[in-house]
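Mind looking over this structure? Questions follow.
With one protein chain withheld, the remaining protein chains of the complex are depicted in position.
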Amino acid sequence: MAEANTAAAASEYKAVIGLEVHAELATDSKIYCGCSTTFGGEENSHVCPGCLGMPGTLPLLNRKAVEYCVKAGLALNCKINPFSRQDRKHYFYPDLPKGFQVSQLDLPVCQNGWLEIKSGDGVKRVGINRIHIEEDAGKLIHGAADTKIDCNRGATGLIEIVSEPDMSSPEDVYAYMEALREILLYTGVSNCKMEEGSLRCDINISIHKDGEPYGVRTEMKNLNSLSAAKAATAYEIKRQEKVLREGGVLFQATLRWDDDKGLNYVMRVKEHADEYYYFPEPDIMPIVVTPEEIRLIRDTLPEMPKARRERYRERYGLSEYDAGILTVNKALSDLFDQAAGAGAPAKTCANLIMGDVARLLGEKGLPPEQAPFDGSALAELANLVGEGAISSSAASKVTEMLFEPVYAGKSPKAIVEEMDLGQVSDESALREMCRQVVADNPKIAADYRGGKKQAISALVGQVMKASQGKANPGMVNRLLQELLQP
Amino acid sequence: MNETQKQELASLSLAGVAALLEKREVSSGEVTGLMLERIRESKNNAYICVNDGEDGGALKAAAEADSRRREGKSLGPLDGVPMALKDDFCIRGMKTTCASRTLENFIPPYTATVAEKLESAGAILLGKLNMDEFSAGNATDTSIFGATRNPRKPEHVAGGSSGGSAAAVAEDTAYFAIGTDAGGAVRQPAAFCGVVGMKPTYGRVSRYGFVHYASSFDQAGPLSKTVEDCALALSAIAGFDPRDACSLHDPVPDYHAGLRGAEEFKSFRIGIPKEYMGSQIRDDVRQNLTELAARLQDAGALVEECSLPNAKYASSAHYVISSAEFNSNMARYDGVKFGYRAKGYESYEDMLLRTRGEGFGDEVKRRILFGIYSLSGGRFNDYYLQAQKARTMIIEDYRQAFCRYDLLLTPAAPVTAWPLGTAFPDPAQAYMMDMCAVPANLAGIPAISVPWGADKAGLPMGVQVMAPALCDDLVLHAARGIEELREVRAHG
Partner (left out) sequence: MAITKDTIRQIAGLAKIGLTDEEAERFARDLSKIDTFVGQVAKLETEGVAPATHSVQMKSVYRDDVMIPSLPREELLANAPEHDGSGFLTPKVLDEG
């Protein structure tokens, strides 16, 4: 009874949700100096006088950081500002060496875009308010008595993607993050390794009853996985509903999500707006992006995953599921496109990628970008399967060999020949083999003839074994059926 | 050498000593030794530290310069010439204090571009020069190492913030010095001490590696005994630096080889903005400039009164923008990565409050507080933004003035050096002492202060010549011409 009431009450409120997503840029060097952006490494081993904020040092803006920001903006349908600027945002914290963060206040690189996400059975457009570049802070390591600062991550380039408050459920948040992640990965703007903190989000939530003004907004900081973002959103909506239902008052507050405990707690209540005394960064010249530069960057944009999935279904007749799996990773999707685009049977290509290739990449611990062969090799392999020249188990074997350094650069055809994996489709030879197997297994043959039709698979297996896996299983099946006819 | 010879050698110009070094009539070891000796004997407190460390310091570098000369591998006119730098230039492995408790023990692991360029020209670094704490001041009396005395009148200030630099040149303990100027900090002390001081076009000299005061105004520039020396030093330090995004790509002319003098006045149209000849300028300073104007006319120049309509907003606009930038540049001193950390704190917050409370002097604090005041509490539009708009209008005033005139001429400062220990009852009054100098920083244009005249007490006065951006050579020609007129006046 009580439960039913709760559920009924919950539906009175509408949630208004906006996200601020920070993505670390996939540049080799930091945003204002030449230090490496490699994750990990010894503490304070990727730090120079510049990113430590020593006096007299000067920032030099990494061209690639601006290009990546523009690229993300174009992929998210934003307007690119021809003139933008960096500003200094001041606050004191030990992870911020200069006492200010270089960010962008009123003139960001990108503004007014949108992203389409799955919502329920349909799709929904979430507005992108702005995307700007800024620098990351260092990392704090809390000891018993003191706090240690590791500046390796400090001054790594970030983009902050600020959405409009167009989301209304935890599912929306998940779908938005998923879609955004996909786009950032496809454009190469960020490696989006949430476990390394290279993609994180802050979630702003308020609730209100239909027809009433928006409620008091809270901000949850630093969610670093899609599932945490979803769970934290669900928790915060419920928490706000509970406070309001019980006649309580919500405060504008900054919250922290504890993913282990599955709850949030208040970090601080905001009594008045923060003072960051921003002003234009005098050491960095304004960022001017010309139409020509925008065109050049637009030309480098890859086809986005959503468009790829549609194309895979329409042109290659793949299932929605297969199309979804293939586009999870851009490198695998590119591999498929190269192979299927070269005319190889699409379904076979997809099966090879989703099966053996994915499995072997996992076993070898290789990222898909480092697969040791290209789409033309995969096309050749798929064609061999399609023509019946090799069996699917032989194809597995060839795929395995393609991952072996000794076969590096060899074509699948050459491997098939070298390993003698060619499928035996010679009917008279196969018939002789089948005859022998039937003769050697009179009991199984009798079972089959007696009506146990599944017994045939045991005989097929025997023939395959006898042929060392090279017999064409389809033909073997047919020949055995002919031989066993009463 | 006897004392007279030593005095003669010490009082030579940079060009003069370079000629002797070139002819090998004197060695760098000798002049460097002489300078070090004079620095130790001086009572003017121009130097914060002397480069005589365990690594051999200045004398070792001088010996190397001498062996280069012997082998005919001289690096040019500055090779072996002893000089010094304001103590806001970072040099790897050498203390850079900015005359502050905050950086009292700071040893940077990098070197300023200016210092690198001078080193590769063979110049010998004698030491680091006194200054106002973090350049916040205009009398070199906010230094934790005590005030620098004016070598012309030791009971008077040397000016500032590059007061140590001006004093070292004036007292003959360096053949030239490099200071930094965000609001007259090279030109005003040069005027007070009777030496030449130049602020080049913004971006002409790299800002990499000197401790920034106000980033959009900061320029390094030479202080020297003569305009020719200034041209020699500027040629050595000017040029594009990829480490400074504000650095200019334009080619650097040879300021020294191309230097012309009074004969140029025949083709010069010179404007004297009336806004810098008003009641805020002391009478004798004004008369001094009028007298120069007459001589310039005699030399063939067209000299006219002109107007910079927004001049009266320059000092306040400069103060607002520079305080905002200064505060921001000072935010890095939190006692965490480098610099002073207070003792006896109870928490991170407490450590910050104590560190910054104890590490900074009053003038630094005043400017930090005003910087935040003007940017916070909704005051941004009325202060900072308004100041930037005033800056636009002032830049435009100068652009228009330079359509009619090749050069603008003003006093370098409204007064001469004031007595040590003078307390301005109103801090704004002290800032007005920079009123003639700050417009060149707002507009980014080159400006030079060259000695001309003195007051009744014998304290030197300087006159300032300004030209359009990148016409650094033009201000040098004019300053050299004024120097020639001074020589004529002295002898005739």
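Which chain is which? They are A and B, in the order written, and residues in each are numbered from 1.
Just so we're on the same page, a residue touches a chain if its C-beta (ideal position, glycine included) is under 8 Å from a C-beta of that chain, and two chains touch if they have at least 3 such contacts.
Just so we're clear, the structure is a prediction, and the values are computed from it rather than from any experiment.
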(request) With touch as defined up top, name the shown chains that contact the chain not shown. (result) A, B
(request) Among B:69, B:187, B:295 or B:337, single out the residue that touches the unshown chain. (result) B:337
(request) Have a look at B:65, B:191, B:205 or B:387 and name the one touching the chain we're not showing. (result) B:387
(request) Since one chain isn't shown, list which residues of chain B touch it in the complete complex. (result) 105-109, 201-203, 216, 242, 245-246, 248, 310, 312-313, 315-317, 319-320, 327, 334-341, 345-354, 356-358, 360, 365-366, 368-370, 372-374, 376-377, 382-383, 385-393, 395, 426-428, 431-432, 442-445, 469
(message) Even though one chain is hidden, which residues of chain A still touch it in the full complex?
(response) 27-29, 33-36, 42-49, 52, 60-66, 85, 90, 92-94, 140-143, 145-151, 221-222, 256, 267-268, 275, 277, 280, 282, 284-289
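The rule is short, and it goes like this: only the chains that are shown with their structure count from here on.
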(request) Give every residue of chain B touching chain A within the complex, in rising order. (result) 88-90, 96, 98, 103, 106, 108-110, 112, 207-212, 214-216, 242-246, 324-325, 327-334, 336-338, 348, 352, 372, 375-377, 380, 384
(message) With touch defined as at the start, can you tell me which chain A residues reach chain B in the complex?
(response) 49, 52-61, 88, 90, 92, 94, 97-100, 147, 149, 275, 277-279, 282-285
